[in-house]
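Questions regarding the structure given below will be posed in turn.
Shown here: the complex without one of its protein chains, the others still in place.
We just call them A, B and C in the order they show up, numbering each chain from 1.
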Amino acid sequence: MSFLGRWRTNVVNQIPALVLVAMCVASTLMSDRFLSSTNITNVLLQAAVLAVISVGMTFVVIGGGFDLSVGSIVGLSGCVAAEVMLRAGIFAGVVSGIATGAAVGLANGLVIARANVSPFIATLGSMVFVRGLALLMTKGAPVVGDDGLPAGFIWFGTARLFGIPWPVLAAIFIFAIFAWVLHKTAFGTRVFATGGSREAAFLSGVPVRRVTLLVYVICGITAGIAGVMLAARLQSGQPTAGEFYELTAIAAVVLGGAALHGGEGYLYKTMIGVLIMTVLTNSLNLMGVDSYWQRIAIGVVIVAAAAADQLRAKVN
Amino acid sequence: MSFLGRWRTNVVNQIPALVLVAMCVASTLMSDRFLSSTNITNVLLQAAVLAVISVGMTFVVIGGGFDLSVGSIVGLSGCVAAEVMLRAGIFAGVVSGIATGAAVGLANGLVIARANVSPFIATLGSMVFVRGLALLMTKGAPVVGDDGLPAGFIWFGTARLFGIPWPVLAAIFIFAIFAWVLHKTAFGTRVFATGGSREAAFLSGVPVRRVTLLVYVICGITAGIAGVMLAARLQSGQPTAGEFYELTAIAAVVLGGAALHGGEGYLYKTMIGVLIMTVLTNSLNLMGVDSYWQRIAIGVVIVAAAAADQLRAKVN
Amino acid sequence: QPKPVTIGVSLASDVNPFYIAMKSGIEARAKELGANVVFVTANEVVAQQVDGIQDLVARKVDGILVSPIDAVAVGAAYDAAGKAGIPVISIARHANSANESAYVSMDEKKIGGEIAAWIAQSIGGKGEIAMVAGPSGAATFRNLAEGFDTVIKTSPDIKVVYRKDVALTREMGLKQAEDILVAHPDVKAIYCANDEIALGASQAIAAAGKGSQVVVTGLNGIPPAMRAVKAGTVGLTVNLNPVAWGRLGVDTMVEYLKGNKPTGDVAVKHVLVDAKNVDQFLPPPAVK
Partner (left out) sequence: MDSRRDALDGGAMTHIRIANVSKFFGATCALSDVSLEVKSGSILALLGENGAGKSTLIKILSGIYPPDAGRIELDGQPAHFKSLPEAIAAGVVLVPQELRVAGALSVAENMLLGYLPSRRVAGLLPCVDARAMKESARAILGDLDVNIDVDARARDLTFAERQLVVIGRALGHKTRILILDEPTASLERRETERLFTVLRRLRNQGVTIIYISHRLEEVDILADECAVLRDGRLAAMSSAPFERNDLIHAMTGRELDLQAGGARSAGDVRVSVSLPGGALTCRQGEVIGLGGLLGSGATELLRRLFGVRSGRPGERNSEYPRDVPAAIENGVGFVPGERALSLVMALSVRDNIVLPHISAFCTASGRDEQKITAAVVRLMTLLDIRPHNPDMPVRGLSGGNQQKVVFAKWLAGRLDLLLLDEPTNGVDIAAKAHIHRYIADFASSGGAVILSSSDMPELLGLSDCVVALRQGRVVGRVSRDNTYGEASLRALLETAV
């Protein structure tokens, strides 16, 4: 009983991973291209931007919050990075893109942690506001300059190291750093505590407001990084880039098993959620499924994956 | 002190209303057209659909949930209503449109209350799924028939009674019914209890699952009604109708002061939130504010209104 | 019998009637020629379009037809296709890529200019006009508006009093027009970025009882808009003939794959449709 029980618990804890594996097996059976090396790199490349956004989103969600503004941050920071880059070089561009994300994150955090506005409404407001800024700054047109963005920057979006695209390597690096922060540092434990019970964390000496603030700053930074990465892939700063990323990222985090009320989750599981979302559209495209049917399939898979994951709660 | 204190509490409880009044005053000062009777009817007409959606959303939010699928329901139910109407008459069309909404709501409720899937992910899934259905069913084209929808239906979208458009009257009627249900009946109290503390409600013998289920059904029904109303206004069933209504409706509910974690709120205050959202875009349009600046203004007003409302928590 | 070719298609949107019509043209022509088509979806999201094109490359289709949401953003995807030796032909919208094999074009600026000239003429060269342009950031609508502005500036007595970027839906047309009519009761014409917006706007105008005072222009030439032009509620639409466009795209691609590369851009003719010539474009009357 005990051994079987533990085994069952372990299996059940890995349901998101099993769902991902099942999806990959099904895709391989349905399309012989799915496992081709081109396609695997494709999937990883497509997942990279979402993965970086979802890293920050995981912090916010585990900390008991919610961030709808990441998609707009991606748009704005990409445009800022492109604009600065055209004038002051790649490095300055990248730094200012990321700084833009951090600034928006800080503003979100202040409104939420200091003015006590609900995260939903605060980040909905900044989602609209920041998109407006991006459009205003660019007058709605992509930022490319006269001869395009610097070649070195575009190279980053397309080049590979040992066959692995640079954006994927960047995403892995960022994941590793933040996984360490979340799971191995005192700050990470405080994030879990704040999300799990604000009151208990407060009475244990956790500076809950500061933690809340920092969590949004982290989310802003990762969204800023993602914006810069996307600009490199799109070879331009696009003011409308990143739309819908907010919902996709939250979905990835929740599919990975983090509780939306906070206090629970693992960063590596979020990555599984990201891959589920990415493999889903990729394999539907490979199979040539009609776009209306694609929506239906995506809706079903999201709900089914989440429902399967609920078995975990049952067994534990 | 006591009198002053009570007075302050009362004022502070009405902050959303004060924000609305302030917005109206500002709009009147900036545009002499704002208070014209045409414009007031316009605002009410524009608010009617959102108001009906937000009625159901208030139930969901007070019950501790979240519904992202309402926008898609609006699209699908409008198309179903139009399609059925062309074949079987207005009444059958309207009924089947509303029934469509109820069915989607029931599905949401089952997935959430029975399979324990988080409301966010369940309704995100059905948002995508239902939009897919609407597009599939209409092949992406508006449903109008060869000679348009029945005249009686179109009449409802445009005609007036004592100068008040019928859709506005319908919205007021629906508000009145559901305000009664929420604030006066045992079911309504159970919704508050379920949202306030699922566990307390459960231990008191409230059938929390059934309440949760019903709350989503109600939300589906109101979204279905809103879809039919919108179809009448648009004189066609539009498969893409209702996009972004989900976020706007949740914003209206939260701006009205309902807590997103459930258990608190008033239906009339949601209506104030709806009017804030509607007056905002209307007055920005009247002032001729550029669309990029409009986004910035909307973002600022949403956050500012929510922050002002937080004074309430401080004073109470 | 030669192996049938497979053409991958990435259109900018799958809910916009213009692209829905284009898609039907592509499907019909491909069927006639015995070619396979696979569509990927983008919905006006640039990153999604890039991903979709790369999925087509991974699928190793023979050629790809793209209607790029943005001319620059698709660069990486075009390059990936180029590297895999797959020709890419842009349709309706243009891409700034060396790997663009051909362009089945539309001169958006020119169309915008022609609409402006038509409006100027129909309101007698003076008065207030409003613009309900397409979604922010989309290149097509930016170009249309730019062409429109250039021409409208040549009539000094015409003033653009209202400008707004909106989603291409009827609901948006309705709401915007309602507010326009309140804010600017003297408005003479409303430029709408597509037919759906125009149909919504014309409804608001009718509801306000201003049917004869305000002209509305649309774009695309979908059947309901043609009927509205006939009925006089919409003044002008531009028949872009998306179906023929889609067909031409397939033809160009099939010829290209056979080795017949087109010289220069392949253009589709657009026609301004107003009360004078609408009869020849009306859809056949419904059979009861």
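As a working rule, a contact is a pair of C-beta atoms (placed from the backbone, for glycine too) under 8 Å apart; a residue touches a chain by one contact, two chains touch by 3 or more.
Remember, predicted model here, so these are calculated numbers, not experimental data.
Looking at the complete complex, one finds that the omitted chain is in touch with A, B.
Across A:R131, A:R190 or A:R233, the single residue that touches the chain missing here is A:R190. Screening A:V206, A:M229 or A:L255 for touch with the missing chain picks out A:V206.
In the full complex, chain A contacts the hidden chain through residues 1-2, 5-6, 9, 180, 184-186, 189-190, 192-193, 196-197, 199-207, 259, 263-264, 315-316. Against the chain not displayed here, chain B makes contact via residues 180, 184-186, 188-190, 192-193, 196-197, 199-207, 259, 263-264.
Here is the rule we go by: only the chains that are shown with their structure count from here on.
Centroid distances built from C-alpha atoms place C farthest away from chain B.
Chain A and chain C have centres, each the mean of its CA atoms, that are 33 Å apart.
A straight line joining the Cα centres of chain A and chain B is 29 Å long. Contacts with at least two other chains are made by residues 135, 140, 291-292, 294 of chain B. Within chain C, contacts with two or more other chains are made by residues 14, 136, 165. Across the interface of their complex, chain A is touched by residues 14, 38-41, 44-48, 50-52, 54-60, 70-73, 75-76, 79, 84, 135-139, 142, 165 of chain C. Chain C contributes residues 14-15, 17, 20, 136, 161-167, 169-171, 174-176, 178-183, 196, 200, 203, 207-208, 224, 286 to its touches with chain B in the complex. Residues 68, 111, 115-118, 120-122, 124-133, 135-136, 140, 247, 250-251, 254-255, 259-261, 292-296, 298-300, 302-303, 306-307, 310, 313 of chain A are the ones that touch chain B when the two sit in their complex.
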